[in-house]
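One chain of protein is taken out of this complex; the other chains stay put.
The block that comes next holds chain A.
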Amino acid sequence: MPEGLSGQPLRRREDARFLTGAGRYTADLEAPGALHLHVLRSPHAHARVLGIETGAARTMPGVRLVLTGVDLADAGLGPLPCPAVVRTIGPLVVPDRHALARDRVRHVGEPVACVVAETSAEARDAAEAIEVSYDPLPAAVDGRAALAPGAPQVWMQAPGNQAFRFERGDRAAVEAGFACAAHVVSLDLVNQRVHAAPIEPRAAIGRHDAATDSFDLLLSGQSVHNIREQLAGPVLGVPADRVRLSCPDVGGGFGLKNFLFPEHVLVLHAARLLGRPVRWVADGSEEFQAAVHARDLQGTARLALDAEGRFLALHADMAADLGAYCSAFGPGVPTNSISNAMGTVYAVPAVLLEVRGAFTNTLPVDAYRGAGKPEANYMMERLVDAAARRCGFDPVALRRRNLVTAFPHRSAFGITMDSGGFAEALDAVEALADRAGFAARRAESEARGKLRGLGLACFLETARGAPGEWAAVRFADNGLVDLALGTQSNGQGHETSFAQVAADRLGLPFESFRLVQADTALVARGNGHGGARSLHMGGTALVLAIEAVLGRARRLAAHLLQAAPDDLAFAAGRFAVAGTERGVDLPALARAARDPANLPDGMAPGLDAEADNPSDLITFPSGAHVAEVEVDLDTGEVALVRYQAVDDYGNLVNPLLTEGQVQGGLAQGIGQALMERVVYDPDSGQLLSASPMDYALPRASDVPPLPVRFISVPTASNPLGVKGAGQAGAIAAPPTVMLAVLDALAPLGVSALDMPATPERIWKAIHEASGGGARPPA
């Protein structure tokens, strides 16, 4: 790796823009002549739609269009596709998901009709004048309950509400492992449904050009090419090159904005019918019922150990709640994504994952920061700690005994891990944890009426997201250099980190680079955000594009300097003839390359180059974390008092940004462990956690300082040696924090507790463990 800016903790170039309010978000953008679209949503979890009366709404002031599901059917719009590819046993049921419901609504918040008007208020007024007559039906609300006999049916074509059955692993080997085990632990676990809750709600502006019958969608999104793929052919029935998607600044996404949503279809279709731009901006609380939810996996996980504590087999039997429809990658998360990480950092010879996907009358579920890996790690770490506690092993020693230490390592599912500092991270975090001093800290807490617990967990991330990525390097007239990538930043700092990579390799000043992203007109292809993939996948594509630029530049330099290409040395942005003063720098070459007269025979003008990175390799970020909590026995409140991460992300292009990514993920993971929970009423299917007043998101005061120590074990899977850091925190924190809470409660006999560890749940657990006494005997 070249010396230089890579590895430097540079502050983000985008900070000034974001911190001074100069960021540009979809809702801020001018769209002259734009109309406003408002969506009327189902108030029922499950109902037949008997009729929709739109007459009054159509005549209201400012109203230009009212659409229902029938109108979309007449217009021939296709259903939103589900591109997830999952090797299921038997079929994967993908019911039609139309942008507006037709004869039935299947979750609270499902779009039923939309109004387009001159102002947002007029659109809302008219939406209130639409009368929908519903015949309410019983609702299936919980994933596991929906799969049980007698549950209300969400879809005719999915008997028993089963969307799919998935199995991966060697059942016979797993059964053999359990048969000869000295110890078996089995846990019933719930990885609860959560909402990513980015600060910027979804928003979109749709345009249509009648002359060319082409569409333009400006959106707060994270994956323009993939969304276009799903939108153009399957829904609009036009070739992809007639649909342009682009995103301005995006105020957080965490995966939620990777997907095609009904509202995207609505603004484009309305723009086509009306010949004017159409704007839609979600309300903050609309997002809780109508965007997409995440996680929601529950079931039994079992671990078999021999007498010395070596892991023999791992088995998970899970129900995954998909919600009412298959969202884009909904079925892929609890299957493919989880299975890649099963067993995590441990050598487990036999693994079996069984998952049943369930339809329920709830909002669809899809990928969110970590997507599958939080689930795999949570079950593993809960099992390991339970095994240590029940069988009398030291929890750190038990982990150490089972860590993968020899690389490359082939997992039970045949996935090859090339590198990792698992043991190094565990040793380091154990030292930082000061386990020896814990007894004194626990006693000190107890003196203040608090129970203290220490949780230590390892984690493994399998980072890549969609395979393959594209990048281009383009020299502008003004001396600036555009770096175009098919990945996307929505706050991660790509304008900074990719400039660091390019500056070192091209020998040009950091300031000379501009990032081009998230626009299908300017970026040929790409897989956007997701899966902690940008530096690994996109950075590699960028390196390849830079190498192509340098190849062209070398050829031109050789021609201009009348030297053989191989006699030129490239350093600090300059090609020089070895052993002489003769040379030419890159900006001069870029200028010269514009004039065909300067070029050698057969060379096309310009130095610009693009490259595809065809890699489908996964990187394996990992680490070990420790948390300490104090539990208030009287109220059940948990205070997270200490946290330490020791993580491996390979080479760090920018340790400051890496640290920020890890800390942001940790905050979300802490939220999942202690606070966050999407709650539907189990009978009516009404959403009870419908705004931040009831959906508890962590605030700064809920999060202690989050120091991250890096150990860097570079990977050979990409030329930068980097591993993805974007999701790790949200993967590692839930088990680490929950193990600390369970450690605090262990002396009271509490061993079963699900996330989020809310004050009431803890109080109940204490209450039940103490046989009904309000406060357990000390």
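Structural remarks
Everything that follows uses one rule, which is that a residue touches a chain if its C-beta (ideal position, glycine included) is under 8 Å from a C-beta of that chain, and two chains touch if they have at least 3 such contacts; residues count from 1.
The definition used in the following text is that contacts and distances are computed from a predicted model.
Name of the non-displayed chain as stated in its UniProt record, restricted to "Cytochrome c oxidase subunit 1", "Aerobic carbon monoxide dehydrogenase (Quinone), medium chain", "Urea transport system ATP-binding protein" or "Acetyl-coenzyme A carboxylase carboxyl transferase subunit alpha": "Aerobic carbon monoxide dehydrogenase (Quinone), medium chain". Here one chain is not drawn; of A:Arg17, A:Arg58, A:Arg102 or A:Arg124, the residue touching it is A:Arg124.
Of the listed positions A:Arg58, A:Arg389 or A:Lys764, the one in contact with the omitted chain in the full complex is A:Lys764.
Residue-level contact of chain A with the missing chain is found at 121, 124-125, 128, 285, 634-635, 637, 675, 677, 679, 688-689, 692-697, 699, 758-760, 763-764, 774.
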